[in-house]
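Report on the following structure.
Every protein chain of the complex appears in place save one, which is left out.
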Amino acid sequence: VVGKVRASIIGASGYTGGELLRLLLQHPAVEVLSASSERCAGRPVTERLPNLRGLTHLRYVPAAEIAADVDCIFLCTPHGVSAELAARYSAGPARLIDLSADFRLRDPATYALWYGRTHPAPELLEHFVYGLPELQRGAIAQAHRIAAPGCIATAATLALAPLLAAGLIDPQRIVVDAKIGSSGSGALPTQATHHPQRSGTVRAYKPAGHRHTAEIEQALAPLSATAPTVALTAHAVEMVRGILCTAHCFLLDSANVTAAQLEATYRDYYSAAPFVRYVHEAHGVHRLPEPGPVRGTNYCDIGCILDPHAGRVVVVSALDNLVKGAAGQAVQCLNLMCGLPETTGLTAAALHPA
Amino acid sequence: VVGKVRASIIGASGYTGGELLRLLLQHPAVEVLSASSERCAGRPVTERLPNLRGLTHLRYVPAAEIAADVDCIFLCTPHGVSAELAARYSAGPARLIDLSADFRLRDPATYALWYGRTHPAPELLEHFVYGLPELQRGAIAQAHRIAAPGCIATAATLALAPLLAAGLIDPQRIVVDAKIGSSGSGALPTQATHHPQRSGTVRAYKPAGHRHTAEIEQALAPLSATAPTVALTAHAVEMVRGILCTAHCFLLDSANVTAAQLEATYRDYYSAAPFVRYVHEAHGVHRLPEPGPVRGTNYCDIGCILDPHAGRVVVVSALDNLVKGAAGQAVQCLNLMCGLPETTGLTAAALHPA
Amino acid sequence: VVGKVRASIIGASGYTGGELLRLLLQHPAVEVLSASSERCAGRPVTERLPNLRGLTHLRYVPAAEIAADVDCIFLCTPHGVSAELAARYSAGPARLIDLSADFRLRDPATYALWYGRTHPAPELLEHFVYGLPELQRGAIAQAHRIAAPGCIATAATLALAPLLAAGLIDPQRIVVDAKIGSSGSGALPTQATHHPQRSGTVRAYKPAGHRHTAEIEQALAPLSATAPTVALTAHAVEMVRGILCTAHCFLLDSANVTAAQLEATYRDYYSAAPFVRYVHEAHGVHRLPEPGPVRGTNYCDIGCILDPHAGRVVVVSALDNLVKGAAGQAVQCLNLMCGLPETTGLTAAALHPA
Partner (left out) sequence: VVGKVRASIIGASGYTGGELLRLLLQHPAVEVLSASSERCAGRPVTERLPNLRGLTHLRYVPAAEIAADVDCIFLCTPHGVSAELAARYSAGPARLIDLSADFRLRDPATYALWYGRTHPAPELLEHFVYGLPELQRGAIAQAHRIAAPGCIATAATLALAPLLAAGLIDPQRIVVDAKIGSSGSGALPTQATHHPQRSGTVRAYKPAGHRHTAEIEQALAPLSATAPTVALTAHAVEMVRGILCTAHCFLLDSANVTAAQLEATYRDYYSAAPFVRYVHEAHGVHRLPEPGPVRGTNYCDIGCILDPHAGRVVVVSALDNLVKGAAGQAVQCLNLMCGLPETTGLTAAALHPA
């Protein structure tokens, strides 16, 4: 890459697109050419994104005005819309990073099963690489099309991969109990996100059948002799940004596993991953991962705890659903695709207290 | 019982004792004689409990001034202190309801295992009945000494009992992922409950080894052919009052279980339990149990969801940790012990929005 | 009144109507005949009001089905709709309690000024009494039509009345800085109540021009030699239920006013008001009014503090916007109109912690 990477965002008035805009505007090697929103076309982006006041005078344009001859186009569009746009830009020169679910599942039949509809563009699926750098950094660096993973899928997959790769746990009895903040529901108000009914609760909004289940199983399958089955339940908790995934895994041979061995397994597995921090201190309030210390950052913090009583490992992972779970991970992929250091533009620390 | 039940509370400046005071002061068949607190002795209870302003002029007394010849003494004292007090009052005429953990586990060896110390009064254990009315209403009605269950234990046991009694699930692979509000930590400030570090987080504060595990297993053991093992993880979430327990259970024969059968199992099991509501509506934000609609009440709401993909049942239960998880359940036991209708003094509805 | 008061609620799917339903269903002298909602007609009220599960099997009906020959009809309808309904029921025998703003201002010109439209039913205005019992208990007891005050108006008027009546403050320099929870915005989701944008903020949503200003000035005018001007600013804070009003008043003769005199002024003024608690303790976290200890109750807590440096009195008042600020106050009026003790059905204590 000579000069700055010229990038455009389609769908920049929602939370994911807005977060991407924040990251790209502060990215030292990227120039944001345009940002689209049908609803807000013509308006300054700062009307939707008050945090960017003073940082940019960009105005939203309609998607139709996004030029094809840029270096990278980010699709922050709803599921289904991305597939249409991907088809439109598929012949063009631009790299494409899709943050929707349209190209995450490689098998159209799996897509049909979990999304309840025929895949809208199955012929494009083979061009997309699943954008989880910690599991396939090499493929991403070579890719021209990226399907950025789901937020819960990222937290769960990173939590489980080392254990499955090490063959330590029963792949048929994996429970993932996820807790997510309200920004995960997107920018459109609904009864479920109406403050009086969302505040002070914890709600099992998707006890079974969550679509990220399929992504997690697909991402983990290559690591395990037996294809894993994931029992995922998603909860809404009182928090704006953040996910905490608690993975409950049953050890195959619990008598012969030590806490030290578990820690070593994780540290080795992620030794080259700049955004995974292994967190398990001896004491203190923040001794295990939680959303605060990763908020606004691209980190995924992971810690695991041995439970000899139940023959179980509890793996706790935390990330910011809009950063490592969406926009930040997309930037991380962009960095890899462009030969930039993986952490470029993603180094700001979280706040404490958060 | 002729006339009102004369009751005293030892340890009424904490959250559990304060909540009990609120319930008893409004109970139509109870007269509160005294409430103790060493720290606050001589001060009006409304200094600690501003919600009771206008309702009472009671002042705290030292525990030493609590008379033995009342109808019922409630112990809302820390673990260990209750055992001492129980010994002191054991020869007296008063019924004793202990809200600490001291007399919940029947086997001193189990106590030693989970509490890391020798039981302080093993000779008294046989006199105590575990005060979970939904599982042993009859024994409580006959009892003179009650050990009120833990808050998470209540939520988990009520969620799991019907499935184990019906022999539907694998008793060795039970995951309980509990989420609890900050009042569960008690009234004393610590780093973990300091608002800036407790707000907006979800924290796995006890990923394994939670002491309520032993209670749950003890309460469920009689219902299951094989002794159950519970894999419990407790999380702190941003909320003041409330518990949501998500129990992940693997079906023994998942091909032959239907959602309707599960619902019938629960409705039958709790057909005589006025404080268990089976909640699983077809749609709506509040279609499953959550803490809001039980806040301030003695209800435990329970719903269950079939997950054919993972061969799993997800059971969700919600209660108010200070009411059904502590003070309300103690009053429910008192009602049963005194021959009063079980719901006396416990009928106020929750608020919505909460 | 012989037998129970037969009541119906028009507009019972919103927060105000829902709260009224909660109070009336538990009211010992009221029978709820029907509750209307166009949107939810035919559905159980518990779908919208999960807190009432187990308490009622009532279903919503269309407003057209609400019979006119009941003892009392409550209008919990939007501003404008109430005026139409009041006209419809004006010839009927039922008492009418309107919780909208339609009949609060006696002068149609004032209404036009603050609401930006001609009053929809000026001929009915004279039949309505402003339902603030602490200021006009007698008129309410004689009334057949009540206009229940606004929530902020109630908190501000009760805070200011004693000072104006005593002639202690400058009536032209009264600042009321109100803070209100999200339930005050009603049950319909908007961008302003969308959890990610409503959580963790404090927002001056109506810095000037708030319509309750007119109500407050109208209610206070009779108490003051000079007509008062109120400078009201309304803020949204992170909280579901509750209002805290901070009134900043400049003393006319600050050198000659003592804190004891201020307290006596308030205690005297409200000596016959069962729902006003004067709260100003020497120390402690909850030494002044705040929303927690009044949540779910019909109390308005008031305390005042002398500021010699600025020649100011700070009056702090707290209430639950859905109870004393709406549904509870309506029930209080009903009690007075029906000759019942003023506190009937309104005696439940708040929770602590809230």
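For this structure, a couple of remarks:
Read from first to last, the chains carry the letters A, B and C; within each, the first residue is number 1.
Throughout what follows, a residue touches a chain if its C-beta (ideal position, glycine included) is under 8 Å from a C-beta of that chain, and two chains touch if they have at least 3 such contacts.
This one's a predicted model, so the numbers in the text were calculated from it and none came from an experiment.
All shown chains touched by the missing chain in the whole complex, by label: A, B, C. When you scan C:Val257, C:Val314 or C:Ala350 for touch with the missing chain, the hit is C:Val314. Of the listed residues A:Gly296, A:Gly311 or A:Gly325, the one in contact with the hidden chain in the full complex is A:Gly296. Check B:Thr118, B:Gln142 or B:Thr190 against the missing chain and you find that the one touching it is B:Thr190.
Considering C:Leu288, C:Ala326 or C:Ala348, the position touching the chain not shown turns out to be C:Leu288 (whole complex). Seen across the whole complex, the unshown chain contacts subunit A at 15, 18-19, 22, 25-26, 47, 49-55, 183, 200, 240-241, 277, 279, 281, 284, 286, 292-293, 295-296, 299, 301, 347-354. Residues 15, 181-183, 185, 187-191, 193-196, 198-200, 238, 240 are the ones on subunit B that touch the missing chain. Touching the omitted chain from subunit C are residues 173, 175, 177, 179, 191-192, 196-197, 199-204, 207-209, 213, 229-231, 233, 235, 237-240, 242, 244, 246, 248, 250, 284-286, 288, 290-292, 305-307, 309-312, 314, 316, 353-354.
Here, only the chains that are shown with their structure count from here on.
Put simply, the chain farthest from subunit C by mean CA position is A. The angle needed to superpose subunit A on subunit C by their Cα atoms is 180 degrees, rounded to the nearest 5. Subunit A and subunit C have Cα centroids separated by 46 Å.
Subunit A and subunit B have Cα centroids separated by 38 Å.
The residues of subunit B that reach two or more other chains are 200, 240, 286, 292, 353-354, listed in rising order.
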